[in-house]
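Of the protein chains in this complex, one is absent; all others appear in place.
Moving on, here comes subunit A:
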Amino acid sequence: MTSTITPYEDGPLIVRGDFELRTPDGTSIAPGRATIALCRCGKSAINPFCDGTHKMINFRAGADRDTPKPR
C-alpha cells in the first residue's frame, strides 16, 4: 500500500494513492474521489475534508517541516 500525504502551502493536506480513511472505531469514511484534501486549518464545515474555508481565515502554514526557532 503506497500513498503520499503532501502539505500544500497555506492550505490542506493532499492525500494520493492507495489509502483508506477511517474513524477511530474503524468505520470507513468514503473519500469520494481518488485524491482528497484533508483540512488542516480546523475550520472546514465538511471535516475531515477541506472546503476552502482556510482562505477566509487567512490560514498560514508552510509546505515543509517547521523547525522551532530557538528562544
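Throughout what follows, a contact is a pair of C-beta atoms (placed from the backbone, for glycine too) under 8 Å apart; a residue touches a chain by one contact, two chains touch by 3 or more; residues count from 1.
We adopt the following convention: contacts and distances are computed from a predicted model.
Here one chain is missing from view; checked against "Branched-chain amino acid ABC transporter permease", "Phenylalanine--tRNA ligase beta subunit", "Formate dehydrogenase subunit alpha" or "Iron-containing redox enzyme family protein", UniProt names that protein "Iron-containing redox enzyme family protein".
Touching the chain that is not shown, out of A:E9, A:D25 or A:D66: A:E9 (per the contact rule at the top). Taking the whole complex into account, subunit A touches the unshown chain at residues 8-9, 11-12, 14, 32-37, 45-46, 49-53, 55-56.
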